[in-house]
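One protein chain is absent from this view; the other protein chains keep their places.
Then we have subunit A:
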Amino acid sequence: MKEIKILSGTNCQNCELLYQVVSEIVKRKGIDAKVEKVVDIQEVLKYGVMTTPVLVVDGEVKHVGTPIPAPQKIEELIGG
């Protein structure tokens, strides 16, 4: 099972959007994955990034910052 994390800032609209798009793709494609949103700042900083949102798949940073990629691109990044 894949572990997908969306690292988010507080009060960050794009982070919320990315989380929803990823969740929807996982559901629609039936990908075997756990999608989790991480808002805890100390947890976020462990990945060495300061720009949100961050897409992490199985511990690997796949995308950082805005604009968030198109859904097809996100699908590719998740590897569904």
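By our rule, a residue touches a chain if its C-beta (ideal position, glycine included) is under 8 Å from a C-beta of that chain, and two chains touch if they have at least 3 such contacts; residues count from 1.
Basically, contacts and distances are computed from a predicted model.
Novice: Can you pick, from "Ferrous iron transport protein B", "Permease", "Ion-translocating oxidoreductase complex subunit D" or "PepSY domain-containing protein", the UniProt name of the chain not shown?
Specialist: Per the UniProt record, the undisplayed chain of the complex is "Permease".
Novice: For subunit A, which positions touch the chain that isn't shown here?
Specialist: With respect to the unshown chain, the touching residues of subunit A are 8-15, 41-42, 44-52, 60-61, 64-67, 69-70.
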